[in-house]
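Only a single protein chain was left out; the remaining protein chains are all shown in position.
Chain lettering (A and B) follows the sequence in which the chains are written, and residue indices restart at 1 in each chain.
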Amino acid sequence: MVFLQYLISGISIGSIYAIIALGYTMVYGIAKMLNFAHGDVIMVGGYISFCTTSYLGLPGWVSVVFAVAVCTVLGVVIEGLAYRPLRQAGSLAVLITAIGVSYLLQNAAQLIWGATPKNFTSLVNFAVPEFLSRLNVSGVMLVTVVACIVIMLGLTWFTSRTKLGKAMRACSEDRGAAQLMGINVNRTISMTFAIGSALAAIAGVLLCSYSPVLQPTTGSMPGIKAFTAAVFGGIGSIPGAFLGGVLLGIIEAMARAYLSTNLANSIVFAVLIIVLLVRPAGLLGKYVPEKV
Amino acid sequence: MKKQTKPASVKKPDGTLKRYFKNMKTATKVDYATYLGVILAFAVVMACQSAGLLNRQVTGMLVPICCYICMAVSLNLTVGILGELSLGHAGFMSVGAFSGIVASMSLGFTGAGDVVRLVAAIAIGAVVAAIAGVIVGVPVLRLRGDYLAIVTLAFGEIIKELINCLLVGFDENGLHIRFNYDGNSVMGDLGLTENGVEIIKGAQGAAGNEKLSTFVAGFVLVMITLIVVLNLVRSRTGRAVMAIRDNRIAAESVGINVTKYKLTAFVVSAALAGAAGGLYGLNFSSLASTTFDFNASILVLVYVVLGGLGNIWGSIVATVVLYALPEALRGFDDLRMLVYAIVLILVMLATHNERLRALLAKVLPRRKGAAVHG
Partner (left out) sequence: MAKKFEKGKMVPVPSHSIIPERDLDKSPILECSHLGIDFGGLRAVDDFNLTIGRTEIAGLIGPNGAGKTTVFNLLTKVYQPTRGTILLDGFDTSGKTTAQINRMGIARTFQNIRLFSNLSVEDNVKVGLHNQEKYSALTGVLRLPKYWRQEKAAHERALELLSIFDMQGLASHKAGSLPYGAQRRLEIVRALATNPSLLLLDEPAAGMNPSETAELMENIVKIRDTFQIAVLLIEHDMNLVMGICEGICVLNFGRVIAKGTSEEIQANPAVIEAYLGKKRGS
């Protein structure tokens, strides 16, 4: 029974990681860059939602729409100003720029909202059926898991069926060839950032509903762990990000419960390192050796 | 061929000193200028200090600046020379700092002199960090690019958490170490005798350390770091490392053992960071492992990037300026990290965007010998 409770809490925190990881994986797959600032977009999403509910007194769902809108615009702006000029540059340069953007967002948030943590009131507060509440399942957990599955399925459908999704896959395979086929690569990458950032906003709201402390660094650790999850599942793969996120959540919950509270993060990272050594491209990723 | 090329004979002091310098390779000249600059800066600071021109705020910054110069120069070895992005460099500094504190406190218990304790702290810090470097490097260096970056980051976090669980004390029976993985142990569990000293207290870190670090020691460490890194780069080992950075497959094809040289560069870099940590740890009366978190790694990375990848003197200048500047702007504390971030982004855009670079090339005078055509 206790084991089941840990498992459920692992799955629900893992679902949040999975939503963030989906954003990471989309951006990495198509723009071929590690968007380090993704975690901080989550934090911005949390703050926007917080402001709309606490200061403006709007209902929860409006705040989610608001957060998604702001983060989408933010993602597109970041891509256009900071990453697009570096399209031809090496991956190291782009990564360092992304770290710079991450710092910028954190410090801007600190200037605007201050360093003291805000107390986020959960947006999900419906009662769950009794058999679930006996397992310590809360409304947020249910919503998180359902949202995660819906988003995963939606993205799979989107990338395989729609025109824009196909354009994204084409850009991911070969950017030059996609351009020659008349695909607007810059626009496609912008759209990818828009989708990734919208997901980050949803993840931000869910994360803050789950653990209600909101501060400028709220996004960093979940961001790093979600990236770990994306790499774990095989970066660039949508089912991989989902699988990686959920597995990571479960591993973390189990490590915390049965091995060591102090070393939970270390255990998560150690698992990542072992997975990468055995399968350099992650669980569901494809390993492409360098051509000679 | 329009430009004249350098004559073949170099490094041989035949004839006058002037001719010697004229025949010297540009790289060698830059190296000597770097040493000279550091020595001059040291002399100026010492002179100012004895003349009483420096206030307490400035003197307090001297040792940390030396430590961060060593950090930046050693990180440049990994990022600039080896070409692998490491996001966990502060982890090695942390290992060096805490092992250095343990070494110096233990030696203090046996009544060794201050200089011996300081040197021992730096040396032990370097050795332990080198061992950590091997443990981290062997698995990590098999990965490529972004994966390597994220795994070094993970290792940095793991090192931080491990030190948070560490309880260390010293008494006449020797060193007492306890690994507090379940969070239930306290210092009392170490079983120290009455005379024993508590050295590392888990998440609280080390407190009550004696401040043994001096600016002279910092200067010496900077010089040692420079000599190690610059001489390594100009040797066959350094060429092999740079060859791997430029083209791994070609390096293999000319018989270079890629794993060996990657590991060499990584471990040397880790050892130098550990030495810097040893010095840093003894500059403060208390030290927590959170000092060396991910943000500290990024800070050093910023120094390296802004100074120029692979450019050693650039790292030094960037470190001094970027460390001193925010301290001078204490009043604008909130803004300073924001400015940092913006500067970092702008520098990356300015140096890596084709159009901006072309624009800069037009504005700035051309550098000599930049390229040949024909």
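Just so we're on the same page, contacts are C-beta pairs under 8 Å (C-beta built on N, C-alpha and C of every residue); 3 or more make two chains touch, one makes a residue touch a chain.
Worth saying up front: this structure is predicted, and the values here are computed from it rather than measured.
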Of B:238, B:274 or B:307, the residue in touch with the unshown chain: B:238
Option touching the unshown chain, where B:250, B:321 or B:350 are the choices: B:250
Where the unshown chain meets chain B, residue by residue: 1, 5-6, 8, 10-11, 25-26, 227-228, 231-232, 234-240, 242-243, 245-247, 249-258, 264, 268, 310, 369-374
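Throughout what follows, only the chains that are shown with their structure count from here on.
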Distance between the centres, which are taken as Cα means, of chain B and chain A, whole angstrom: 32
In the complex with chain A, residue positions of chain B that touch it: 79, 83, 85, 139-140, 142-147, 149-151, 153-155, 157-158, 161-162, 164-165, 180-183, 248-249, 294, 298, 301, 305, 309, 334-335, 337-338, 340-342, 344-345, 348-349, 351-356
Chain B partner contacts - residues on chain A that touch it in the complex: 28, 34, 82, 85-86, 88-93, 95-97, 99-101, 103-104, 106-108, 110-111, 220, 224, 227-228, 231, 259-263, 265-266, 269-270, 272-273, 276-277, 280, 290, 292
